[in-house]
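Just one protein chain is left out here, and the rest sit where they should.
Entry: chain A
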Amino acid sequence: MLKGVYNWIDERLDITPMWRDVADHEVPEHVNPAHHFSAFVYCFGGLTFFITVIQILSGMFLTMYFVPDIINAYKSVDYLQHKVAFGGIVRGMHHWGASLVIVMMFLHTLRVFFTGSYKAPREMNWVVGMLIFFIMLGLGFTGYLLPWDNKAYFATKVGIQIAESVPYIGVYIKELMQGGEIVGAETLTRFFAIHVFFLPGALLALLAAHFFMIRKQGISGPL
């Protein structure tokens, strides 16, 4: 049945070469943990992506209940965690995933560093990787404010104060981040927009560039 559907579509659109081109490629021996167990270090990039997918999916589901408003944000998070079935799980996935994704990204970066994979011709992918790193930090920073509890509020206040210490333009950076003169209603909506639309959009574009370059250049050789 499924095969029939596939063939019917393939006859019309010739989709086989498309996915073959993406999926059919050799995994060299030196990156295959089945050959050398120590090659598991090559899995960290994939694990980072896996957790990113979890963040995006769990985040999308959280927005079904979450309200980015100073009166209701905390109540909506409290409600989704305690009154909605599996709320603790879905919020937990997003909450713990946010830390885990940073850990995985760090391990992946260490692997790239110690295998020297950042060297020519892969310099651009190191740069894109660093941009992804900063986007992730941005997602963590903006997401942390959203539950609007004391920890969220003061972490954001401190973070914005650090940004304010930039010479000359610090005050403007601060007001731009706050969306006003204090950390308040306009900060929460702003951080929400940045957290769920702007940064994920930038992240997906950078990940596409990252993976395109990996396919084009292949994985770096053994040490």
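By definition in this document, a residue touches a chain if its C-beta (ideal position, glycine included) is under 8 Å from a C-beta of that chain, and two chains touch if they have at least 3 such contacts; residues count from 1.
In this section, contacts and distances are computed from a predicted model.
Colleague: Looking at what's absent rather than what's present, what does UniProt name the missing chain, "Ubiquinol-cytochrome c reductase iron-sulfur subunit", "Paraquat-inducible protein A", "ABC transporter permease subunit" or "Pyridine nucleotide-disulfide oxidoreductase"?
Modeller: Protein name of the absent chain (UniProt record): "Ubiquinol-cytochrome c reductase iron-sulfur subunit".
Colleague: Quick one: which of A:Phe154, A:Phe197 or A:Phe212 touches the chain that's been left out?
Modeller: From the options A:Phe154, A:Phe197 or A:Phe212, the contact with the absent chain belongs to A:Phe154.
Colleague: Kindly note down the residues of chain A that lie in touch with the hidden chain.
Modeller: So the residues of chain A touching the missing chain come out as 70-71, 154, 157-158, 161-162, 172, 175-176, 178-182, 184-186, 189.
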